[in-house]
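Complex shown without one protein chain; remaining protein chains in place.
And then chain A:
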Amino acid sequence: MVKFTVEEQRKITDRKHNIRNMSVIAHVDHGKSTLTDSLVAAAGIIAQETAGDVRMTDTRADEAERGITIKSTGISLYYEMTDASLKSFTGARDGNEYLINLIDSPGHVDFSSEVTAALRITDGALVVVDCIEGVCVQTETVLRQSLGERIRPVLTVNKMDRCFLELKVDGEEAYQNFQRVIENANVIMATHEDPLLGDVQVYPEKGTVAFSAGLHGWAFTLTNFAKMYASKFGVSESKMMERLWGENFFDSATRKWTTKNWLPDLQAWKDKLWPMLEKLGIQMKPDEKELMGKPLMKRVMQAWLPASTALLEMMIFHLPSPYTAQRYRVENLYEGPLDDKYAAAIRNCDPDGPLMLYVSKMIPASDKGRFFAFGRVFSGTVSTGMKVRIMGPNYVPGEKKDLYVKSVQRTVIWMGKKQETVEDVPCGNTVAMVGLDQFITKNASDLPKLVEGLKRLAKSDPMVLCTMEESGEHIVAGAGELHIEICVKDLQDFMGGADIIVSDPVVSLRETVFERSCRTVMSKSPNKHNRLYMEARPMEDGLAEAIDEGRIGPSDDPKIRSKILAEEFGWDKDLAKKIWAFGPDTTGPNMVVDMCKGVQYLNEIKDSVVAGFQWASKEGPLAEENMRGVCYEVCDVVLHADAIHRGCGQMISTARRAIYASQLTAKPRLLEPVYMVEIQAPEGALGGIYSVLNQKRGHVFEEMQRPGTPLYNIKAYLPVVESFGFSGQLRAATSGQAFPQCVFDHWDMMSSDPLETGSQAATLVADIRKRKGLKLQMTPLSDYEDKL
């Protein structure tokens, strides 16, 4: 079935003008993978008839089962254009054959990392938007991301079949609908004006918007129609294009433009399908005439307007070739000086230049324990047996850490479910390589197996964080419930089926204070010769967020910092200069501030107090969770006259105790993470959504009907703790009509007092302490505070 050979494909990889690297991005369930299928079908890898049902790029069993894409998958397509269709193409080209390296990426918010990985190695993006649901959260996120990477987008309004078959909207309404969708997308794109990239907005009349039905495998751009009409009515193609979109209607009888549009026309065609088909010169096999309804429409449209032609043409015409794209993307791609030979090689996409390659992700290979390194060659040519230098993620220019030399054992071109080995791959192409991982020897015992599995998991997914709990338990941290579920499954696979005990998901909390300490607390050093007086107070609203965002941080210019603090948060100018440290990890959203006046030797103990603060802010007194939004003030210190008696041995633990004591006297509270949930559902499902949200302590803060559709857009806050099983329950309560997307939004203070036994927060604290293997009882204040 494959219409082309590897040799053919390899040959085109040299023609840098005829390559398009692009990714397919969209919100979950807008039909990326399905649409991709149509394109794959055009290349002859799968049969045209099954296109839309196979989901070629969903290679994993769990992907097929859930019907969503989990991992981004690369696929290289060969496409031959006809001379006729290329005649209006003005850019540089090299023959009629084109190679399209396409990456299908997941749309679920939990797998955003996969999208990020895909974007870096592509130059263009096909943004898929559901014509009914419109531009959603994830569409917006990935679109912004891609524009940040200087990736030129084209838009396709997908699921046209739904519009006609399910909603049965008339032409005018549908037109308004599409217009709105495109406008919404353009609004996002317009905010990312980039002089190098030029105008990135999409216009149907320019051919950068396609209309498609992935499931039915048809799509068209206005170019298609323009061409058709142009030849029919003898109007120039470009003029036709402009007129086709908008409030114009070409009356075929009078040959005059009126202010209607082409859509009713399309609608009318469908009524008079048969005669029209003949008119259009489409040959139908007799048995196909028997088909009715949906399959009929599918077949007809597929034959008339195959998705691949329209989409591929759109990509070839409007997305940049690597040669064009690398010219302006070099700044994004290369960290070093932009005038050296490496930058020049990237800029010119020079196949003879030094090899520069970006590995975007590690794909687990079929033989367990090995990985393909999947990436894009930006300059030079990568070939089998070549020695490459790998700069790891922690590589710092000028240091030798995280830098290795490996040789490429095999270079591979990815074609959906199978891979083809090739001799070499020149710049501008995506490539998978074998040999850049390390063969990991297997061990008999289970613990090393687990460790090994965790390592592999971390390698294959950049968004997973494998860490460890104080009690010796391993923690796998991910972006969301679904993500974690997939990770655990992968982990089991990596371990070769060994049993692992998976505990309930753990949500990390933060410790904070509610008000200023009720008194100044004092702690004495172990030798009783030094005294430290401290107070804790909550930070001003928004300050912790400002620190999170990096607007305020340890490496700021003190003058700018104190200006921001004074102007936005009402700090005293002098006080703002006396911040000793941020914590935990020197950048966290807590501070220690010096409020002392005229104390001797204070600078000597500063390091010790800061060390104690870093320690304490990492492990709060309640449940040893990180602290957040607390400002500690050192009010007074009494120090021993001899340096040796106020050394760090004495002061670090004292500072820690004083911080704990001051927090415990300042009404300590827990902060819990809260998701922002976006749900789209028809009106009938609203009741179910509300009741599930209520059960889960969630509350709705926005409810909006999507104009032109019976769908409602609901935004709600939902505590992360409650979110486990949420999407399942929601689906059950709405009979599968609602699908939530959860994104972390903010930290919310829990109102109950963790110091009061029996309160909700207190039980939570007890649970965490038990999990961490701490003493069940919190250490009382008296252990931290000393009396004079």
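Operating definition for what follows: a contact is a pair of C-beta atoms (placed from the backbone, for glycine too) under 8 Å apart; a residue touches a chain by one contact, two chains touch by 3 or more; residues count from 1.
As a convention for this text, contacts and distances are computed from a predicted model.
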Query = What does the UniProt entry say the missing chain is called, choosing from "2-(3-amino-3-carboxypropyl)histidine synthase subunit 2", "Sodium/potassium-transporting ATPase subunit alpha", "S-phase kinase-associated protein 1" or "Putative EF-hand calcium-binding domain-containing protein 2"?
reply = "2-(3-amino-3-carboxypropyl)histidine synthase subunit 2"
Query = Which of these, A:533, A:582, A:632 or A:712, touches the one chain of the complex that we don't see?
reply = A:582
Key: Of A:327, A:410 or A:455, the residue in touch with the unshown chain   = A:455
Request  = Looking beyond the chains shown, say which of A:79, A:342 or A:712 touches the absent one.
outcome  = A:342
Inquiry  = Among A:489, A:516 or A:645, which one touches the chain that has been omitted from the display?
reply    = A:645
Remark   = Omitted-chain footprint on chain A covers residues 336, 342, 387-389, 392-394, 397-405, 438, 440, 443-445, 447-448, 451, 454-455, 458-459, 465-474, 477, 525-527, 554-555, 557-558, 579-582, 585-586, 603-604, 606-608, 610-611, 614-615, 640, 642, 644-645, 647-650, 652-653, 773-774
